[in-house]
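Removed: one protein chain of the complex. Kept in place: all other protein chains.
Right, subunit A next:
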């Protein structure tokens, strides 16, 4: 069995502090937000974009002739870009948590069936008009509820008399994810309205095309709260990542922590899927990349990963708008196109321990 030379693997790795990286990514995220607003099919000059942003932020005024361009910048591009950052951050945070929870670096909300579960709820609202009584909250509430239900189902099915093992969770999640996708597909094809069916397909692949300011607060608050909670539990996640018995011996009851993680994962995933559809690869890739930079300690991974996810998704969305402009690609296609080769490259480089030694 080939054993990687340890000194070259770890000695050069920076494990001291994530602070410079966090600061750098925060600056990069701000710059990316501005770029995300500045780049688009409608050619609006950078000077104007900045002027509109400034006017919007400070409550200033714009000339009547600029009203159309201002609306594009402030009412269409900005909420979309901000929402992209929120969704990217949420997916990266939840992906990190799920990987620690099932102790497998190849897991994310998709593998556990949470995203496809949430998509069922979202499509029930779009295509069947379910939960109409909840008004504008119907979509988020339904996606969240079905994400929770999917998690609970995966949890219940994966349970055995000997407890809950990560492998059973992953296998159950994968199997049920196919089932949820089938349900969504049936709903799409059963729907009479052709437009709705196309929109639902867009949801399955992920898109930020429908972003409005109204969607931002709930998503931002949920993602921020989920991130904060995970940061508080970062050390416990380290213990859980070492094994259930190790966690128990360190005073972290693994069953209780896992149930908490289920709830947080469902809440963040449901909220995120409700506004962006099922965007893949961000939750899987970003934690990997971040671990290569800062090591496995969740205190550092959780400080860095959401910022990295936010930057990644803002740029993926920019590409989705520009590549075939004026037509738009689903953003999930971009993340997959970026994610698959990056993933294969990482595996081939072998500079990262995947655990199956």
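By definition in this document, contacts are C-beta pairs under 8 Å (C-beta built on N, C-alpha and C of every residue); 3 or more make two chains touch, one makes a residue touch a chain; residues count from 1.
Here is the rule we go by: contacts and distances are computed from a predicted model.
A.B. asks: Per UniProt, what's the omitted chain called: "Trehalose transport system permease protein SugA", "Nitrate reductase", "ABC transporter ATP-binding protein" or "MinD superfamily P-loop ATPase"?
C.D. replies: Options "Trehalose transport system permease protein SugA", "Nitrate reductase", "ABC transporter ATP-binding protein" or "MinD superfamily P-loop ATPase" considered; the missing chain's recorded name is "ABC transporter ATP-binding protein".
A.B. asks: Going by the contact rule already stated, which one of A:152, A:296 or A:338 would touch the omitted chain in the full complex?
C.D. replies: Of these options, the touching residue for the absent chain is A:296.
A.B. asks: Pick out which of A:60, A:190, A:217 or A:253 touches the chain that's been left out of the picture.
C.D. replies: A:253
A.B. asks: When the complex is taken as a whole, what residues of subunit A touch the one chain not shown?
C.D. replies: 3-4, 6-7, 9-11, 13, 15, 100, 103-105, 161-162, 235-236, 238-239, 241-246, 248-254, 291, 295-297, 352-355, 357
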